[in-house]
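So that we are looking at the same thing, I have put the structure below in structure tokens.
Apart from one protein chain that is not included, each protein chain of the complex appears where it belongs.
Up next, chain A:
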Amino acid sequence: MLKLTNVQTFYGQIQALKGIDLEVPEGQIITLLGANGAGKSTTMKTIAGLLKPKKGSIEFLGENVTGLRPDQLLRKGIALVPEGRAILSSMTVLENLEMGAYHRKDKGVKEDIENVMQRFPILFERQTQLAGTLSGGQQQMLAIARALLSKPKLLLLDEPSMGLAPLIVSEIFAIIKEIKETGTTVLLVEQNAKQALKIADFGYVMETGKIIIEGKSADLLTDSRIVEAYLGRKSTKVQEEVQDEGISASKQV
């Protein structure tokens, strides 16, 4: 469905992506793992059109979409839930949802918004409130719901669990699984490697702008290199530390 070939993206003189080859088959959850600064978010932004690759090509549904604008890519079916959620905080919850369906001209928008609100009752309760007043977890739900309202074929989720309480994190992962079951393909960037691999079909691991490991999720879960670097060797405590470090480090950025 989505195919990246030798994609290279620069921030000015600094090369953030050093030739990414990546494939996302239809109907699956693909996860992109790696430490902070590995280039995961840059990859997502490049796919969504927020950054333009200097070299390489991006193919979506057999069509070359390299260098298209974000709004054009959204119309083709690629929706991004960016890191930090990007809620429109001075607009109401309902307006945020309406903006999700901005490009749609069909009659089903109203019904879809109602359905989304049924799935996320908190959004129904708070629909007239400013989105900036929601809690972090609620904002993440809103961001995902908003992206789904564009009826994407491919949903890009950039660290949806970042900074959220463990209970909410499991809820988010349950939602991602649900999204897959409804037929939407998901590309998921996560710090939370273990949980991401549990729901994903295939995983890529990035390091300093390159993909260093790829494989089926089940294999990656037992891959010694990954276990050591991202999953914590013995206890879950190590993993939590890695996560905490990840969160505080990303906040500094």
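The rule is short, and it goes like this: a contact is a pair of C-beta atoms (placed from the backbone, for glycine too) under 8 Å apart; a residue touches a chain by one contact, two chains touch by 3 or more; residues count from 1.
To be clear about the criterion, contacts and distances are computed from a predicted model.
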Message: Just to verify: the chain that's not displayed, which of "NADH-quinone oxidoreductase", "Branched-chain amino acid ABC transporter permease", "Carbon-monoxide dehydrogenase small subunit" or "Cache domain-containing protein" does UniProt list as its protein name?
response: "Branched-chain amino acid ABC transporter permease"
Statement: From A:N6, A:S89, A:S135 or A:S170, the answer for touching the chain not displayed is A:S89
Statement: Contact with the hidden chain, among A:L33, A:I58 or A:L80, goes to A:L80
Task: Touching the absent chain in the whole complex: find that residue among A:T9, A:T43, A:S150 or A:Q195.
output: A:S150
Query: Which of A:A35, A:L61, A:M99 or A:V227 touches the chain that is not shown?
result: A:M99
- request: With the full complex in mind, choose from A:D71, A:E111 or A:E125 the residue touching the hidden chain.
  value: A:D71
Query: Which parts of chain A are in contact with the chain that was left out?
result: 12, 48-50, 69-71, 74-75, 79-80, 82, 86, 88-91, 95, 98-100, 102-103, 132, 146, 150
